[in-house]
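Apart from one protein chain that is not included, each protein chain of the complex appears where it belongs.
This part shows chain A:
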Amino acid sequence: MQFPGRHDGAKVIKRNPRGLTMGQQHDAYFVPTKSYWPIVAAVVMFITVFGAAHWLNAGPGEAGFGKGVLTIGVIGIIGMFFGWFRSVINESLAGNYNAQVDTSFRMGMMWFIFSEVMFFGAFFGALFYVRMYSLPWLGGHGHGVLTHQFLWSDYVASWGANGGGGPEQVGGAFRTVPAWGLPLLNTMLLLTSSVTVTIAHHALRAGQRGKILLFLGLTVLLGATFLYFQAHEYMEAYNELNLTLRSGVYGATFFMLTGFHGLHVTLGTIMLLVIWFRVLKGHFNKDHHFGFEAVAWYWHFVDVVWLCLFLFVYIL
């Protein structure tokens, strides 16, 4: 992984600023041609959120066009991703991207992942705040004596089980998902998938295509299995444990954290699948495989988020 900074090629140019020696890095900068994909992307994103907002805002029983618009928008977004990535892949295969462009892409992906980390940070922050402060305060600890005294004097703060739902027990009594069953298995699955994707990466560097396909395929399967178990766990939570999105703040943090993570695993699995097909088509070589690495970084990020979830949501 290259970190931001100067390329060695730059020094060559400093000595000979207008000398366009072929084959060196930075002979000239690369600026892509104009493209209609960005404006298409902006339009389909707008259609999607407009549909979603309209759908949410329509009261129960009210007829609305929200769902239809939302569907059109989502299909548009999927189509836009296909089109935009196809043109980028074609440009990449045509050899248009030099080392400098590659570095820009890498930086873009790294900072995108950083922004994702901060997004999860907001939800983890909410979890920690609720567990460390607001629930104990409702139970009369430290700062919350008066709230407890006047509003919910019989409430005893405890996390998970029945207490964690909050003083009004919104959503009714519930039980929590035990950490050492499916969640442990899912942890193993994701950790293994991180290993397999790394093996695939090494195989890519060594140029062993069969091995890449095998281990990348395994990674996709592990991701899909994870998602299957996660869905199973959700159904069990809803049907047998009465743990729902409405189960007080416990249910809110549990489902929003694991749900957003599951969404990221879904995206990551789709991305890995795309990369698998690109390997099959021979898009990558040992020096030129940013697409593969970007998805691998993303997969490791999703893995690390899961480890935090396993620790803070399931075990503790």
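What we mean here is this: a residue touches a chain if its C-beta (ideal position, glycine included) is under 8 Å from a C-beta of that chain, and two chains touch if they have at least 3 such contacts; residues count from 1.
Note that contacts and distances are computed from a predicted model.
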item: Identity of the absent chain, which is to be given by its UniProt protein name, from "ATP phosphoribosyltransferase regulatory subunit", "Cytochrome c oxidase subunit 1", "ABC transporter permease" or "Glutamyl-tRNA(Gln) amidotransferase subunit A"; value: "Cytochrome c oxidase subunit 1"
item: Option from A:L93, A:A224, A:L241 or A:M256 whose C-beta touches the chain left out; value: A:M256
item: Which of A:F65, A:F82 or A:Y129 contacts the chain that the document leaves out; value: A:Y129
item: Among A:G76, A:G140, A:G164 or A:G262, residue touching the chain not depicted; value: A:G164
item: Chain A, residues in touch with the chain not shown (by the definition above); value: 4-6, 10-11, 13-14, 17-18, 20, 22-23, 26-39, 41-43, 45-46, 49-50, 52-53, 56-57, 94-98, 100, 103-105, 107-108, 111-112, 114-116, 118-119, 121-123, 125-126, 129-130, 133-135, 137-138, 142-143, 147, 151, 164-168, 170-171, 245-246, 248-253, 255-256
